[in-house]
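Working notes for the structure below.
A single protein chain has been omitted from the complex, and every remaining protein chain is retained in its original position.
First chain written, first letter: the chains are A and B, and each begins at residue 1.
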Amino acid sequence: MQKLILRRVNAGGDEMLLNFGPQHPSTHGVINFLVDTDGEVMRKAVPDVGYLHRSIEKIGELVGYPGFMPYTDRIDYVAAMFANEGYAVAVERLLKLEVPPRAQYLRAVSCELCRIASHLVSVGTMATDIGATTPLVHALRERERINDLIEELCGARLTYNYHRIGGVAFDLPGGWKEKVLAYLDHLDGGETPSRSMLAEFDRLITYNEIYLKRLGAVAVIPREMAVGYGLVGPNLRGSGVDWDVRRDVPYGAYRDFKFDVPVGRGIAGKVGDAFDRYWVRVQEMRESARIVRQALEKIPEGEFMAKVPRRIKPEAGEALSRVESARGEMAYYVVSDGTDKAYRVRARTGSYLAMGIIEDLSPGMMIADLVALIASLDVVAPEIDR
Amino acid sequence: MTPTEIHERLKARFGEAVGPLSEPKIDPFAVVKGEAIVEVARFLRDQPGLELDFCEDLTAVDWPKRNVVEVVYHLFSYRHRHGIVLKVEADRAAPRVPSVEGVWKAANWMEREVYDLFGVEFPGHPDLRRVLLPDDWEGHPLRKDYQEAGGWHGIGNVRESPLVELRRLDEVAMAEAAKNRPPPPPPPAPAAPAPAAPAAPKA
Partner (left out) sequence: MAPTPTRPYAPKSTPKWLVALTLVVMLTVPFLFPVLILFATPLDTPAGLDALARWLGVTSASGRDALTAGALLVVAFLFLNFGAIFSGMCVWWERRIAGRMQSRIGPNRQGLGGFLVWIADAVKFLLKEDLVPAEADSLLFRIAPYFVLTSFALTFVVLPFGHSVIMADLNVGVFYITSVTALTVVGILISGWSSNSKWALFGGMRSAAQVISYEIPAGIAVFIPVLMAGTLSMQGIIRAQGGAPWEWFIFRNPAALVAFFVLFTSQLAEANRTPFDLPEAESELVAGYLSEYSGFRFALFFMAEFGNIWVMSALATTLFLGGWQVPGMPAQAIDALRGGAVVPPAAWWGWQLVSMAVFATKTLLLGNVVIWLRWTLPRIRVDQMMTLSWKYLVPIGFACLVFTLFWQLGAAAAPGLELVSGVALSLLFLAIVVAFLRRVLKNVSDVRGDAIDLSNW
């Protein structure tokens, strides 16, 4: 294996082959990068993934439709709500099942809270990777409160298993709405955006001069490149592509909400640099808070679970679901052969596609920039390896 | 543009190479002949009005009954917000499908994954090697007839239930305890052997 990869990176002569991972503080999980360096400047960084491969797609073929739901949590344990939702939506499309409106709103609320939590982890770890240790702790403190809220909603803090085929598992707990609204006021300030935790986070790190210099015009992904390499979500929007599945191909309750889609503007240098991807995430937290407020305000009464037969047996066919996960568009492709087990389950995740761009983007970058690039792509190892 | 309209344009351009659109169950798809897929892909990406610039998903499905591996392309256009699903059927024994890596860079890693897990060769791919599994892994796990080899380099992929191990440890501990325990004093006369019992371990 090493031999094969050595051939790829052509180490030899004055260059040094550096094993950047799999155990390294800033690879965000168990990922290896074989880095061919000439001093601090890289010739090439070749990602080597698969350390966390658990054959989740194969498991999907071996268990029944509802039984696969807890496994989807493990595809992306930083933002498990979306993995739940994507699978549920795909199977519902196969079943041609109508989800009750209340369930759709509950999905939106849970997903957007989860998006805030996931983005908090992302921006916090990014600051740590750039060398500022304090923002991570502040971000995790805020995420902790979201975890508490979601725990109250579905009993789990990380692997939620909250969504069901045809709805969600539990209704709103009593008094939860008020707690969420109070938390959102604390997070984004409500009427006074300057008096909020996100504003404090901005003051702490976002517009720090060193931080801007470290991320601005670094690892620039132009628009065409981002589209061609299939980047999705904040990475795509950071490159200036105004695209959000929630707004442009709406699913669930997202038709009913008003929100803006932040797009990278090159504040710190060029459009599509590492700072733009970071900045888009910070802004998305504010938009998510807006969506949660609207959803909690307009949430309809009624069932939170559709009538679903005990044994789920969709007729033969195939369906693709697209949901906007915290790491971008997540697609589930489910093929049914008419039995009670899926014939094929495929999860196409944002992190996997983002890994593909690193090798071609790395030549000429510095080692410290590779860290910034990995952090700005917000890759999560289990989502790559599944 | 609906998938039907895209399909009509494909049909008009490529004729027989593009099969009919499947009955619109949920996501209709068209089967394309393997050797035409690169041309079709380039046409779909570059033709004004189509511009399917986003290769949303590229994966495969194994059908042992029909003796084919289907490679599935989900394509989408950011500008026109339309998409189509294409399929290429390849022989199960030695599946080969030309690579569309030159059309969509995103296909690079997804084709590698299909190669890794299904064993589909993609001629024209610049870097076709296993991605998720180790390079010397045998077999392609997402094939329907895949049998686990029982481990890799001495690392087993099966293990006994931890309960069995715990029970065995428990039995060992109990046997040890039984061996070391001093013989229980005879119940009828507890007073007489009691002073002797603590002295026994010393001796």
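Please note the rule applied: a residue touches a chain if its C-beta (ideal position, glycine included) is under 8 Å from a C-beta of that chain, and two chains touch if they have at least 3 such contacts.
Quick caveat: nothing in here was measured; it's all calculated off a predicted structure.
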Where the missing chain makes contact, among the chains that are shown: A
From A:P25, A:G155, A:G338 or A:P363, residue that would touch the chain that is not displayed: A:P25
Listed residues A:L34, A:L94, A:L153 or A:I205, member touching the removed chain: A:I205
Option from A:D76, A:D129, A:D188 or A:D385 whose C-beta touches the chain left out: A:D129
Those residues of subunit A which, in the complete complex, touch the missing chain: 16, 18-19, 24-26, 39-40, 127-134, 137-138, 141, 145, 179, 182-183, 186, 194-197, 199-200, 203-205, 208, 210-211, 213-214, 366-369, 371
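Keep in mind that, in the parts below, only the chains that are shown with their structure count from here on.
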Subunit A - residues contacting subunit B, complex: 1, 4, 8, 49-50, 53, 55, 57-58, 93-94, 96, 225, 227-230, 241, 243, 248-249, 317-320, 322, 329, 331, 333, 335, 343-344, 346, 348, 352-353, 355-357, 360, 385-386
List of subunit B residues in touch with subunit A within their complex: 25-27, 29, 53-57, 59, 61-62, 72, 74, 78, 81, 85, 104-106, 108-110, 113, 117, 127, 129-136, 141-142
